[in-house]
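Structure below; questions to follow.
Just one protein chain is left out here, and the rest sit where they should.
All chains are identified by letter, namely A and B, in their written order; residue positions are counted from 1 within each chain.
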Amino acid sequence: MVELRSEAIAAAKEEEDTPRRFLREAVRDLVFRKPLGAAGLAIILLMIAMALLAPVIAPYNPVANVYEKIHQPPSVENWLGTDQFGRDILSRIIYGARTALLVGFVSSLVGATLGLVLGVASAYFGGRFDLVFQRVMDVFMAFPLIIMALAVVSIFGTGVQNVILAITIPIIPRCARVVRASALAIREIPYVDAARAMGFGHGRIILRHMVPNVMAPYLIMLTSFMAQAILLEASLSYLGLGVQEPVPAWGLMLQGGAEEYAESAPWIAIFPGLAISLSVFAFNLFGDAVRDALDPRLRSD
Amino acid sequence: MRHASMRTALALGLAAALALAGFATTAAAAPKKGGILKYIIPAEPPSYDGHRETTFGLVHPIAPFYSLLIRVNPDNPASPTDFVCDVCAEMPKPTDGGKKYAFKIRKDVKFWDGQPLTAKDVAATWSKIVFPPKGVASARKGQFHMVSKISAPDDETAVFELKFPSGAFLPALAAPYNFLYSAKKLAQDMHWYEKNILGSGPFKFKQHQAGAFIEGERNPDYFFKGAPYLDGFHGIFSSKLAVRVNAIRSGQAYIEFRGFPPSHRDDLKKALGDKLTVQESDWNCSLMIAPNHLKKPFDDPRVRRALTLAVDRWGGSQYLSKTAIVKTVGGVVFPGHPLAAKKAELDKIAGYWPDIEKSRAEAKRLLKEAGVKEGFEFTLHNRGVDQPYKIVGTWLIDQWRQVGFKVKQWVQPTGPFYKVLRSRSPQYDVSMDFNCQAVVNPLADVFKFLSTDRSGSNHANYTDRKVDELFDKMNRTGDIEEQQKFMREFERRILDEQAHYFITLWWYRIIPHRSSVKGWKISPSHYLNQDLSNIWLEE
Partner (left out) sequence: MHKYIIKRTLLMIPTLFGAAVLVFVLLRLIPGDTCELRLAGSGAYFDESALKICREQAGLNEPMAVQFARWMWGVVRFDFGYSMWTGRPVTEEIALRFQLSLQVAIMATITATILAIPLGAISAVKQNTWVDYVTRGFSIAGLAMPAFWLGILIILGLLISTQRFLGEPWMPPLEYIPLWEDPGRNLIQLIWPALATGYRFSAVATRMTRSALLEVLREDYVRTARAKGLIEKLIMRRHALKNALLPVATVIGLEFAFLIGGLVVTEQVFNLNGVGKLFVEAVGNHDYTLTQALVMLVALVFILTNFVIDILYAWLDPRIRYR
């Protein structure tokens, strides 16, 4: 009995060192074993560079209307053509990366993290708290992502901050549910009891013992929500309920004029859509690699 | 006498001006009978009751089912003062010093159920509009405040008695929503017409599939013999512009009666060539900017003047008329109307100066004087509709950027947009606003600009007794030159001296339709002349 317990305590101590090693391994795994994932990461890094360096690399001011140059096809001057306000599409796509990344990063990070905390807490405390919490999550999960986001935007209005809020809220329960399932399994493991026996507080046990153990599902959800958030932002903007003119945003570029002039000026519709698809593609590739690396069941070797 | 002839002259002049504006002339070929008109409607009617709705989405699909007492002349719809009889036998001469109008009603008018339409039905209908019983909504009740009594002494006479003579009475009477209903149905249920259709118009109701289409068939008993030419119509509902444009392009619809942006006209023309005919007209709608006087620094006339001085309307007209449904530069009065400012007069108003550089320099000077710093940020509250709101909004933001403002656009769907706009509160800095009436009637249409305690739709939230006083003077004189003089003063006060409100650009109506659609004439309002009785198809 005593031995069993000290073993568990040793395991609990060891747990505290794992996260760093875990991540290091994951990175190595990605670069050497997952060329597709690495390609995704490369595109993501490119996007980040594009967003950061936008003022340097964009050939034109993305919001300056040039009425002499409405609907210009791609040319040497405007590589990707101009839109219905004569604005340079390339410049708007470059600046649009900022909006996409901002919305994608902030909403998936905040959403997944809140989901992580709530999911772990729910699993850890269990009992009535867990039961009530699960019902609340059920309610939120009963609506498709887009409908929930639409409702939030209708209430708080459009614009970048509100779009972030609208995407964050439906992400929380989706992440919380998955994290809770993993955390439930860990809660059964003796070292959590052991840690409690050693007199650790709830906060320390949750943060140092449970959270690291659900990092795998958390990171998987984080990357997959990044892709979904970018898509959702584009959809909301397309419905006219997302980011608003003149802010450069890819979904917004596809709204209105892009569709109406699809035949006479197809470049307005094609390039922003490509930008969305490519970035979501990259996040998905990267996400797959993260999943493969972190989820031992799916490890391909 | 002098007054009347002046009016006629004005009407003729305006009609000529508007006829010139439309560059397609309708051929005088003999109308052909038969065919189903397929057209596309950008909005769906919430209910079928014209008396309580305000949207053109009710007029386009429902007007063909009903008759009116009087209407704009369908052969001359461009004129704002040419009213003719629909179910009445002749336009009455007012008696009792202009306070009594007795309409003789035709004897051959029938509802589709076979019942004759008599003066009793006319009186019952108009009583519902002017004196609605408790619990019955009448959207334009307030325009008939001069009416004291409506009666039908016999089946052929409907009498309107006024409290005082008013030039605003006949135009209000001719509004396209005032469908004539059956007195019997109204007696049974005042709300019957909200969900049912029974009229005496050129077409009979066939079916309406919610969200999809509405159908009508020829009324064989229509009292104008020979009309309508069409066997029926099929109206398709679609709120999306891209769908509407492609419907005309692919021939799934022949016409849309609201209006298309110019670039789509060019696109369609290129794709369809001779198969497409284009009709154009100035449009009795304008986008305005309301700087909120309840919000600093927009309580300062210098800042407001700077805002309007920064906007290059003449340049904007050229550019925006390539992409948006706006074009005409004008003041507070519908351009082309005799009461409207002439070019030379406009040129003197802030924001209309021919030299935009000078205008912007003045704007910057005023801002400096008012202590507003370079890079000052504010939001433009706008309605979430592309054409022309967001396009004009995006243009304005670019204009203001050029005098050092940093403007963000706060776009809201129509519901929340109006909630904020009508709130009489400092919730917004500067808002887009919109005015769009059916019958052109400048003396009534500028009512909006009066002080908040008089005008429910003053969304710049100011009180200016000078403005109110000028309006009253203008409405109390019958002399056109006096009216013009007061109107100029009124306009200068609002647009220039105080810069209470700004007109951006007036709308421009472009109807590109399949050339097979004949007989339809464009008017300066998408509410008018929509009973489809004069349309025929040349196939």
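Keep in mind that, in the parts below, a residue touches a chain if its C-beta (ideal position, glycine included) is under 8 Å from a C-beta of that chain, and two chains touch if they have at least 3 such contacts.
Please read these numbers as outputs of a predicted model, since none were measured by experiment.
Colleague: In the intact complex, which of the depicted chains does the undisplayed chain touch?
Modeller: For the complete complex, the undisplayed chain touches A, B.
Colleague: Out of A:A112, A:V179 or A:I276, point to the residue that touches the absent chain in the complete complex.
Modeller: A:I276
Colleague: Have a look at B:G97, B:G142 or B:G226 and name the one touching the chain we're not showing.
Modeller: B:G142
Colleague: For review purposes, identify every residue of chain B that touches the missing chain, sorted by number.
Modeller: For chain B, the residues touching the absent chain are 46-47, 52-56, 135-143, 194-195, 209-213, 236, 238-240, 243, 246-247, 249-253, 271, 285, 413-420, 422, 434-438, 456-457, 527.
Colleague: Name every residue on chain A in touch with the hidden partner chain.
Modeller: Within chain A, the residues that touch the unshown chain are 36, 135-136, 138-147, 150-151, 154-155, 227, 231, 234-235, 238-239, 251, 254, 258-259, 262-263, 266, 269-270, 273, 276-281, 284-285, 288, 297-298, 300.
Operating definition for what follows: only the chains that are shown with their structure count from here on.
Colleague: Suppose each chain is reduced to the average of its Cα coordinates; what separation in Å results between chain A and chain B?
Modeller: Result: the chain centres lie 47 Å from each other.
Colleague: Hey, which residues of chain A end up touching chain B in the complex?
Modeller: Of all residues in chain A, those touching chain B are 63-65, 67, 70-71, 84-85, 154, 157-159, 240-241, 244-246, 255-257, 259-264.
Colleague: Of all residues in chain B, which touch chain A in the complex?
Modeller: It is residues 240-242, 245, 261, 263-264, 267, 270-271, 315, 318-320, 322-323, 384, 386, 390-391, 393-395, 397-398, 401, 408-413, 416 of chain B that touch chain A.
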